[in-house]
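Note that this complex is displayed minus one protein chain, with the remaining chains in position.
Order as written gives the chain letters A, B and C; numbering starts at 1 within each chain.
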């Protein structure tokens, strides 16, 4: 049994991690920590009433060291990097769900998040936790930077094309619509029910923080710098991201060739599925799957990608990474 | 042209009042006031962009006196009663959409809202603005207390039965489900989209403030004290209240007799419609109608009532009252 | 390993049964049957892509006999009773999710469903599958009639009160709101998205088929005939039933006493939870829990009940029953 601490259990991704761990046959939830909202987890999230009797406690590093083999760190970015070094020092492996260890270049981090990186030493060692691309390195890692929800969809959609040089590396367009769980737990005017219901709008125009993250990884895959125009929208539903990518083909390519390319690229992947028509968001919510449909239309390569932002886009992928870190079957708790 | 001020234009009922007044052929919007959120109304509510060029201004009583014949007072309860005397003193007729002038007995007000009534003099003169019951008195009034959304539905559903003594005056049960616009503009955890979407729950159990308001009016109609068990629920939609009333019949009665009783009672009412099957909430949203379906089942009288909490339950009814106050066709701007 | 057939796997309750069984550690899905919609289950429900490779096949009784220890029969009522005798004859235990074996009296069945019962012999042996009331009998049964979604909520909410004679056995009022998954898979005008979204309405006024089912069981609990006025409404959400019961107390009773009564009555029940405030529907969806909040207000006993119509109200409860039938831990696959 892997003993798991969820650090920052009072937020949405923390709660989703707990939800998934409850069904994991070889992991045991041993420690829940929070900063402000302490007390029984089932007081914070009534859906855990009768299912989780543990309290959320203030983080105590010696308790953590005693109780846990791994910490899923669900703190917000900027906070996470002040905590992760302590978690590692306590002897835990760490899967960090924040953005703090995703950007390899501390200067890009500073530019994107507006403050100096507090933990460059661990930043240098962190592995980007997208198993489909970095499984071997994750296996050896102590610290995994769990990918963002939008980047997971975008990168999985673009990787086969870039790797096989079937699209040009000029600007990729990623048009995405996300459910509102992605906005987190804090009430705001934009996501107040009477404002958000029956609504849809774009945000982060020209400056969403996931842009450099996507660019870093797709450039890595392509072996050269790739630009990304990433445009997110918020839609009136709880869960899921639906992304539509538009790219310029490199040479001639047919939809059938793309299907085969994707099938072949992801052949052994348990959580990537290639479709022959548009995925429906509702078919992937509450699952760890990413569904992809690549096609050619009007001379462009278009790829549709759907996943659950809370699962493959956050907690599910974190647990997939945890499984890899501990040599478990990668799909445990996730099918 | 009736010149209309909307006092408290930065909230949902203020905005709905403006929306309706834009289509009113004999009313002119002349003054918009707010407390904190001043500036162009179209900055507060983008849906007024290009349609309303007026600013929301801090209330200035001499300007009000110059510009307006009537004020629709859309301030919150407790605040409203500190402002209404000034609006009246400025020479305006007032339709107050808050709860402050609805309870005739200041002691009941204090018990319900937790503070002493600040304006007992006007309280004594205010007319309860349900045209279907008090039209003649509204005509003569200077101050109309616009009914609450839940009370409007409940009272219209029960009045014919109580008036004609077809139900017992022991406790009426009013089970209601409201859309979230009724909760107002301020973001809260309960109405944060990811919490409220796909959700439904009861609130105000045993102590909702609309209970004494409903009891006051149905007792008035019955000519004796009538108890009401009013139980509201919040549901995942924007607009509308759907109420289901359960009552004990007084003597034998058939569904057909009830239909005829209701038809006859509301024969000349422009905004009450009697149905032969359950109303659908969506058929009355964005209208000033209340649809009622009375029936007998399992030896009980059951009445289903549907209306839009923002229209017949607030701004629409306020403008209906305004039309009466100024001798206009009561339906102007509302069909 | 219990080998499980899902008969009627192409509908919503069949699919939900499959979903739950995928996470069940001691049950194995061995046979999926359908009438019209045969072929890969993942073609019928894309969410099973990659997770279920089985086909839905026309029912073959000898295959069933070879492959399965138990059949979850998810056929529509009226069809189910023509199939269940065959399933039993094939040597399977049967949990029938239709209404066909719930009403003990074939005359009541005929009156309610409009046709003569086709299988009175098994009807006489079927056990009503509400574990909280009939666990011991379920243990011995070959055929379990899985309760309806509305009856499960209503009966769990009323049972402690009737058993302990804390409410009068005159007409109980059950006001319920259900999500639209309860309406099944077939598209209709009422549940067409642009009609149902932002809507709410009552249906089955005076004649919903769950009324005699509720009455049968609550009368059983009370030891005398109990009348029920059951009024369902459809609301704009996928899953869940929220029921509000209104009853007349027998003698004096306080909210605190009710809380203790319910706590005590359901002390050892894994799937019933007693709350001190209104349950939120969203806290029980996708779980097998029923949350109850009993209270006294305006001299009436009011109980709020929330559950997921597809889980505790259908497939989850069926699998709870299956666990009991096979002597497994009752919560397997359901926590």
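Methods note: a residue touches a chain if its C-beta (ideal position, glycine included) is under 8 Å from a C-beta of that chain, and two chains touch if they have at least 3 such contacts.
A quick note: this is a predicted structure, and the numbers were derived from the prediction, not measured.
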Sole contact to the chain not displayed, among C:22, C:183 or C:335: C:183
Hidden partner interface residues of chain B, rising order: 22-23, 25, 45-47, 49-51, 198, 270, 273, 275, 279-280, 282-284, 286-287, 289, 291, 335
Absent chain, residues of chain A that touch it: 171, 173, 175, 177, 179, 195, 197-203, 205-206, 227-229, 231, 233, 235-240, 242, 244, 246, 277-282, 285, 293, 295, 297-300, 302, 304, 306
Touch residues of chain C, complete complex, unshown partner: 12, 179-181, 183, 185-189, 191-194, 196-198, 236-238
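Going forward, only the chains that are shown with their structure count from here on.
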Relative to chain A, chain with the most remote C-alpha centre: B
Most central chain, Cα average position: C
Copy pair chain A, chain B: interface residue numbering same or different (half cut): same
Centroid distance [mean C-alpha coordinates] between chain B and chain A, Å: 47
Shared interface positions of chain C, touching two or more other chains: 198, 279-280, 282
